[in-house]
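Of the protein chains in this complex, all but one are displayed in their positions.
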Amino acid sequence: MADVTTAGREHTEHAPHVHVTPIWIYLVVFFALAVGTVLTVAASRFDLGMWNTPIALIIATIKAVLVILFFMHVIHSTRLTWVVIIASFLWLGVLFVLTFADYLTRLWKIY
Amino acid sequence: MSDVTLTGNVPVPEVDHAGHGQHHPFLQHHFEDLGQQHEASTLGMWMFLSTEILFFGGVLCAYWIYRVMYPEAWAVGAAQQIWWLGAINTIVLIISSLTMALAVRNAQLGRRMATVYMLIATLFFGSIFLGVKGYEYAKHYEEGLFPGVAFHWNEVPALAPKVELFMTFYWTLTGLHALHMVIGAGLLLWFIKRAWSGHFGPEYYGPVEIMGLYWHFVDIVWIFLFPFLYLIHGAHHG
Partner (left out) sequence: MSSLTLNDARFVEPEGTRNYITHDYGALSWLLTKDHKRIAILYLLSITALFMLGGFFAVVMRIELLTPEGDLLTSDTYNKFFTLHGIVMIFFFLIPSIPAVLGNFLLPLMIGAKDLAFPKINLLSWYLYMISAVMGLYIIITGGVDTGWTFYTPFSTQFSNTHVFGVTFAAFIVGFSSILTGLNFLVTIHRMRAPGLTWFRLPLFVWAMYATSIVQLLATPVLAITLVMLMVERVLHVGIFDPALGGDPLLYQHMFWFYSHPAVYIMILPAMGVASEVVAAFTRKKIFGYSFVAYSSLAIAFLGFLVWAHHMFVAGISVYSAMIFSFLSYFVAVPSAIKVFNWTATLYRASVALMTPMLYILGFIGLFTIGGVTGLFLAAIGLDVHVTDTYFVVAHFHYIMVGGAVMAYMAGIHYWWPKITGRMYPEWWARLAALLIFAGFNLTFFPQFILGYLGMPRRYHAYAPEFQVLNVMSTAGASVLAIGYALPLVYLLWSLWYGRLAGPNPWGAVGLEWTTASPPPHDNFHETPVVTWDAYDYPAMMKARGETQNV
């Protein structure tokens, strides 16, 4: 009976699963985000050649990942949550890659 | 085995929350228990956020196509922004994210007033963000940087139409972001009232968690918008 009744629903308990994050983690993440903001501004003051845009993107991505993992508790979330997030960015990637596939090859020679 | 026979079963009356002492007052009758309700609503919020990712992602895709086409105009457009106002707003929004995270934590621990204070702090910093944004908007409008008939910027005539295009994206992106902030602020007001009424606790903190997910998402959007709209290199080469 027990094995049958739990088979359909994943991870169901009677009360929600409470995972309380220690305050120091929130503070460390906050400082990391603040430092990231300062770094973005600082990097934009210097000419890094072809690295200007990638650096800004990398810092922003790291900041976003920190917020997602810790402020949004994804690090403790179900695999399904991870799938939803990764799928969203994968689909967005499809939009970017296939749209750019047109624009970046328009001027190529036709043989 | 577990064969359920229902012959002669009396139909269950409409679930009356008040009449069911063992049920949590916020357990909706179509869920088995609070755990299922919590997981369903959190998953629902994440799926809503995935639509938001595609929503903002769509306009960002258009932004990037034109940024690659018109790098100069984009740099000049970003140079019209006051970068330090954007930086201050980024910090303000990060602080509001921290207070939001702490509000969720307090709700998890059942600390009623601490939850209320942290939600009020989130609303406060969110409002500062919107105030600064409003100041920037007013300034841009005066400078003729509002796209369309109001657009009068002409410092580099050759680039003017493309800078207008940049400003169109600036207003669309920040406008959609600010709209999300305003909706979030409205929700926060409602949550402050609910938290003050003592609705939340270790058994039932899901709504605060979901509010937090929304708020952090709006923060993430800004984390990308700030470098995309304020800090494009090549600005000081004009």
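All chains are identified by letter, namely A and B, in their written order; residue positions are counted from 1 within each chain.
By our rule, a residue touches a chain if its C-beta (ideal position, glycine included) is under 8 Å from a C-beta of that chain, and two chains touch if they have at least 3 such contacts.
Everything quoted here is computed from the prediction, not taken from an experiment.
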> Pick from B:Gly86, B:Pro147 or B:Gly184: which residue touches the chain that isn't shown?
Replying inline: B:Pro147
> For the full complex, which residue in B:Gly58, B:Gly131, B:Gly186 or B:Pro202 touches the chain that was left out?
Replying inline: B:Gly58
> So which of B:Lys162, B:His177, B:His199 or B:His233 would be touching the chain we can't see?
Replying inline: B:Lys162
> Tell me, which residues in chain A touch the chain that this view leaves out?
Replying inline: 4-10, 80, 87-88, 91, 94-95, 98-99, 101-103, 105-106, 108, 110
> In the complete complex, which positions of chain B touch the hidden chain?
Replying inline: 1-9, 11-12, 14, 28-30, 32, 36, 39-41, 43-44, 47-48, 50-59, 61-62, 65-66, 69-70, 147-149, 161-162, 164-165, 168, 172, 176
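Just so it is clear, only the chains that are shown with their structure count from here on.
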> How many Å are there between the centre of chain A and the centre of chain B, using C-alpha atoms for each centre?
Replying inline: 15
>> Looking at the complex, which residues from chain B come into contact with chain A?
In response: 1-2, 32-36, 38-39, 42-43, 46-47, 49-50, 53-54, 57-58, 61, 64-65, 68-69, 83, 87, 90-91, 94-95, 97-98, 100-102, 105, 108-109, 202-206, 209, 212-213, 216-217, 219-220, 223-224, 226-227, 231-234
>> Which stretch or stretches of chain A touch chain B in the complex?
In response: 1, 4-5, 9, 11-18, 20-21, 23, 26-27, 29-30, 33-34, 37, 40-41, 44, 47-48, 52-53, 56-57, 59-60, 63-64, 67-68, 70-73, 77-78, 80-81, 84-85, 87-89, 91-92, 95-96, 99-100, 103
